[in-house]
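Once you've had a glance at the structure underneath, I'll fire off some questions.
Every protein chain but one is kept in place in this view of the complex.
By letter and in written order, the chains are A, B and C; residue numbering begins at 1 in each of them.
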Amino acid sequence: MSTQNKAKLVREISGTNPSKCMKCGKCSATCPSFDEMDIKPHQFVSYVQKGDIEALANSKSLWKCLSCFACVERCPRDVQPGRIIDAARQIVVRQRGGNYLTADEIPALLDEELPQQLLVSAYRRYKR
Amino acid sequence: MSVNEEFRPKIVAFCCNWCSYAGADLAGSSRLAYPADVKIIRVPCSCRVNPMFILRAFEKGADGVILCGCHPGDCHYSTGNYYARRRMTLLFSMLDFMGVENGRTRVEWVSAAEGVKFSTVMNDFVEKIRSLGENVRLGDLRCKN
Amino acid sequence: MQRIGVFVCHCGSNIAATVDVHKVVELARLEPGVVHAEDYQYMCSEAGQAKIGAAIKEHQLTGLVVCSCSPRMHEATFRKCAQKYGLNPYMVEIANIREHCSWIHKDMQEATEKAVILARAAIAKVNLNTPLQAGESRVTKRALVIGGGIAGIQTALDIADAGYEVDIVEKTPSIGGRMSQLDKTFPTLDCSACILTPKMVDAAGHEKIKIYTYSEVEKVSGFVGDFTVDIRKKARSVDADKCTGCGVCQEKCPSKKTLSEFNRGLGTRSAIYTPFAQAIPNVPVIDRDACIKFKTGKCGVCEKVCQAGAINYAQQDEIITEKYGAIVVATGFDTIKLDKYDEYAYSQSKDVITSLELERVMNAAGPTKGHLERLSDGKAPKEIVFIQCVGSRCSDDRGKPYCSKICCMYTAKHAMLIRDKYPDVNVTVFYIDVRTPGKNFDEFYRRAVEEYGVNYIKGQVGKVAPQPDGSLLVQGVDLLDNKQIKMKADMVVLATAIEPNQGVRNIATMLTASIDTNNFLTEAHPKLRPVESPTAGVFLSGVCQGPKDIPETVSQAGAAAVKVIGLLAKDKLTTNPCTAKADELLCNGCSNCAKVCPYGAITYETCLVNDHGIREERRIAKVNNALCQGCGACTVTCPSGAMDLQGFSNKQLLAEVDAICR
Partner (left out) sequence: MQELKARALELLKNGTVQRVLGWRIGENTYDPEPAFFDSEEAMKDFVYNNFCAANLSKYMIEACKLEGKTLVCLKPCDSYSFNQLLSEHRIDREKAYIIGVGCKGKLSIEKVSQAGVKGILSVTDTDPLQVTTLYGDTTVAYKDAMLSRCHVCKGKDHVVYDELIGESEDTVDADRFAEVAAIEAMSPEEKFAFFQAELSKCIRCNACRNVCPACSCRKCVFDSNKFDSTQKANVDSFEEKMFHIIRAFHVAGRCTDCGECSRVCPQGIPLHLFNRKFIKDINNLYGEYQAGADVEAKGPLTSFTTEDAEPSVVSQGGIR
């Protein structure tokens, strides 16, 4: 997939419009995982605008985002960086393939070690 | 009529006095050409244009009718173009519903400062009408000369 | 049948070089109604106009068609010319063969053909023209200003200084408005009260100004030059003529626990009160919801202590009906409610305050007597954080989409004042952009940074969390360092978005003045008529039209006053004769036309109608010619075609359509 197509896909999956961003940084100010991220939440938007999804996909941030959606909640411009990173993550996950589970497969896969956040994240994403 | 046999459509453009008519004036003073097929009728506001005027134009042999007004929010009378927008949307939809080619009618918002836009819009509209050809579906045969 | 003369202008070579003017003359002669046609070099010149005059006389013309430049250019010229030679000015139509023809077409044959068609359309229209008379309406030489803040006061003073009577209607017990709540003003740091109070005194003492405080506009009817307004003067329970303003009643009043509106709820006031010491009029009001006498019937302390005998518990609301020629809306603003911004902990901590509350805290007459202290524990803060754009520039449903405009500057002012008075206090400002367009504004902001050491951080605050030790944990971001910041603060000040005053929508409805989605009143034209409302005779002053600071408000207030004076200086108003008119035999009285009229110009009357022998009472639409601006929205709404627009009638426009499509 071309970089432009990927950027378009991110927009589509996230349903947000990066051009609305006024670069206030409230997302980064809000983010509980800020310090562990290499690309900061407020930067997600400019990566999508520039079409550099590759960098986003290879970033640590992709896996550090807790999907707590505080940035989504507080973004004054309705840009919702949390959904953008979520979308980038989905693209990566999809490329790996075989990533879709049916509901009955889940109980067998659950184990003590499974991070709670993952479940929370999944619930948040799929409740939509 | 012009010497060549090229199709010359009859096009009526209703322009509101405050924005679009002035935009057409600006297109003129800027010498921005558009085909002579377009004839402008001045109305105080786009909301003055009755669907009957448009249907009458078609009945009398017009091939295209375009309505130009101030941009939404900029109406000289503050709300006129909002009413015009609803009326024309419904009228055009009805014409489309009855099988009239939907390119024959158009609404464009042109401000007094948009001489270039006026000219571009008219060029584009005339081209569209030329591609659609003569209006047969809405014309009244008795009105043909 | 009309006797029409057609006059084709060469406009030097502007028209004649591309349009065969002789051909136009020749073909125009063949059109119905045309009895004369000629061409000339410059029709608009004196000689050209004389030719038109001569032709009117010689051929007894009843209508003119001038084929020339745009009517926007010379329609007025030719109308005057027609009038000069005894013809009704509205019997003139222009065929625009320059801007719409010769200037945009190169081919002479094509341009000539089009010019002929345009002439034909104009001729077809003139055939149906009827003489129109511009009407006249009288002007009541008195203005009403709604709102007694700095905008209203300034407008009233300027109008009154020009010699016209002005009434100010203010809903609170005193004039003064928001400006009276401010401590200092940017960028000069002079004290707000020191510059406002003299103006309030001037207004109160002006022989041409009458002030109705604790009053509201209840009903507006009429139109430009002739409005009738009902003003509700709410019962003060104090006789203003007897009250000496000694203040003893307020001192002795046992009910002292009501939150003070003037101090933004940070302090309390008595049930009988004046909002602030310099209030005008200096006559207290009894807040009947808080007064023990009104609640239980027992008390009456104020009555006992009042030596002037001014207390009157039985006082009733009074309705005053007055006529005005012009109305100025100066209803001002308030800060938005912060209940949707939980992340800033405004409702959780007393130490998170809005900037307007800070003004009261900093003010010597405020709840802390001007000492900068935490409202929770009265301690002096060491670390203060300012957050910009709280609720401004938000496209979600929590805030406002616009920039509130004044916050950057007043925050710089607050930061500077704090650093000046309390050099040991650290001040941090989180900003998105610092917007300082204005005279000496950027210099002011730079002084805050450079001379006063205010710490400006580009980035927003995501969260303010009250800590167990009473401090506030502020979590923000520094976008330039790309670092998240977690800092402790003792106080947080929110630059809260401003919005038009709550009551403005109601007032706009009464005035049929239009209002935008943010409740700001709409201008007649955003650039060229910024202080007029689209409704004739209604003018805009101050923040009710859009966010602005004090100097802007004062200049706009003056501009609105000039427009009012211009209107009141006239004895009579000439009305546009191209107005809508209902045919009483066709009107259904269905009210649909009134629903689309932006000016409230259409009313309904029950009339006795004689319809071909049937005499009956019918509900008929009546257009007020002084209000109607001639847009024509009503004509299309009318299914029976009863409503028509003079000068652009259905038949005239159809005749043009027919002529073009012929």
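Assume contacts are C-beta pairs under 8 Å (C-beta built on N, C-alpha and C of every residue); 3 or more make two chains touch, one makes a residue touch a chain.
Predicted model, so just to flag it, every value in this text is computed and none were measured.
Shown chains touched by the hidden chain across the complete assembly: B, C.
Contact with the omitted chain, checked across B:10, B:39 or B:106, is made by B:106. On the side of chain C, the interface with the absent chain consists of residues 517, 583, 585-592, 595-596, 604, 611, 616, 619, 637, 639-642, 644, 650-651, 654, using the contact rule stated above.
Contacts to the hidden chain, counted on chain B, fall at residues 50-52, 55-56, 58-59, 72-73, 79, 82-83, 85-103, 105-107, 137-142.
Rule of thumb we're sticking to: only the chains that are shown with their structure count from here on.
If each chain is drawn as a node and touching chains are joined, the picture is a simple open line.
As a whole-number value, the distance joining the C-alpha centres of chain B and chain C reads 34 Å. Each chain gets one centre point, the mean of its Cα atoms, and the points for chain A and chain B are 48 Å apart. Looking at chain A, no residue sits in touch with two or more other chains.
Taken residue by residue, chain B touches two or more other chains at no position, since every residue touches fewer.
Residue ranges on chain B touching chain C, taken from their complex, read 2, 10, 12, 17, 21-22, 24-25, 27-29, 31-34, 36, 39-45, 47-53, 56-57, 60-62, 74, 76-80, 83, 87, 119, 143, 145. Across the complex, chain A meets chain C through its residues 20, 22-31, 34-35, 40, 42, 70-71, 74-78. Residues 70-73, 96, 98-101, 103-107, 109-111, 113-114, 117-118, 121, 514, 522, 525-526, 534, 578, 596, 598, 629-633, 635-637, 645, 648, 650, 653-654, 656-658, 660-662 of chain C touch chain B in their complex.
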